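What follows is a structure written as structure tokens; I'll ask about it next.
Moving on to chain A:
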Amino acid sequence: MALLALVFLYPLALVVQQSFQPDTGGTSVQPYADVLASPAFREALWTTVWLAVAATVGCLVLGFVLALIIAFVPFPGSKAVARFIDVFLSFPSFLITLALLFVYGTVGMANGAWTDVTGAAEGPFQFLTTPWGVLLAEITYFTPFVMRPLLAAFSQLDTGQLEAASSLGARAPRIVRRVILPEALPALAAGGSLVLVLCLNEFGIVLFTGAKGVTTLPTLVYGKAILESDYPGACVVAVVNVLISVGLYGLYRVVSRRAGA
Partner candidate 1 sequence: MSTTSSGIRFDSVTVAYDGNVVLDALDLTVGPGEVMALLGPSGSGKTTALRAVAGFVRPASGRVFLGDRDVTDLPPHRRGIGMVVQQYALFPHMRVEDNVAFGLKARKVAKAEIRTRVLEALEMTGMGAYARRHPRELSGGQQQRVAIARALAIRPDVLLLDEPLSALDAQLRSGMLAELARLHRELPDVSILYVTHDQVEALTLADRIAVMDRAKLRACGTPRELYRAPADAFTASFVGGANLLPVTVGDRGVSFGDAEIEVDTGGVARGASATLCVRPHLVGLGDGPNRLTGTVGEIQWRGATHRLYVDVAGHRVMADLRELKAPPAHGESVSLHFAPEDAVLLPAGVGGG
Partner candidate 2 sequence: MWTVFFLLFVPLFALPLLVVLGASFATHWSSVLPSGFTTGHYEAATRGEALQALTTSLVTAVSASLVALAAGTWAALAAAALGKRYRKVLDALFVLPVAVPSVVVGLATLVAFSQPPMLLNGTRWIVIIAHAVLVTAFAYQSVSAAITRLDPAYAQAAASLGASPAYVLWRVRLPLLLPSLTAAAGLCFALSMGELSATMMLYPPDWTPLPVLIYAATDRGALFTGSALAVVLMAATLLVLLAVSRIRTRASYR
């Protein structure tokens, strides 16, 4: 207990403390005023939030469809697919971005195919260094985080219930909407809020896209601390980021506990 307090809480407290201490010395809210007023911070905050929300929505839709298929359409390899998802989760996030560079990057596969076929000098896929590239990578990487709780929820769903529904003449879309969706709702909520938090905190993906125009709160922390050596500023951003994500994580815990009940 004391150990944890030492290595985790103590540093966090120091971060909060330092966020109130500008380089000029003394204690003030000056760093907050400076940072909160800066356009870079506001832009990063906005980018972070909309990226996270959009990625979460994307993950939920994609994850729901994929989990639905894995769980309810009989297929010999579905176990292997579920296994693969577990393995996928154990890889670091930046691998995805690295791969996307090859697939959609300026000299990558998709553009290469396009230039081969059309003979154009440049491919049409130039979005990778924009926020859209980050979004695509985040959706790709975080969808399994939605699928896992969903698969668990689906496996508990009584197949007898589905058979009863279909024997009563309900069509597949109706079954999905009326029977499966209500059951999956808690898992969706839990997975969704987890992904939201993780997206807010994601660092590797943003860093790897080389999207210089895309700055999120975590990269701002990194930039301020390491590149600019502006520790108070970094601490301020960190505190803001922590507040947002801890608040959301609390929500996730509440939601997932309700889902478990």
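How were these candidates chosen? In short, all candidates are chains of the complex that A comes from, given by their letters.
By our rule, a contact is a pair of C-beta atoms (placed from the backbone, for glycine too) under 8 Å apart; a residue touches a chain by one contact, two chains touch by 3 or more; residues count from 1.
Quantities reported herein were computed from a predicted structural model and do not represent experimental measurements.
Undergrad: Between 1 or 2, which touches chain A here in the complex?
TA: In this complex, among candidates 1 or 2, chain A touches 2.
Undergrad: Tell me, which parts of chain A touch candidate 2 in their complex?
TA: Chain A reaches candidate 2 through residues 1, 3-4, 7-12, 14-15, 18, 62, 65-66, 69-70, 73, 75, 81, 84-85, 87-88, 90-96, 98-103, 107-109, 112-113, 115-116, 139-140, 143-144, 197, 200-201, 203-204, 207-208, 210, 217-219, 221-222, 225-226, 231, 234-235, 238, 241-242, 245-246, 248-250, 253.
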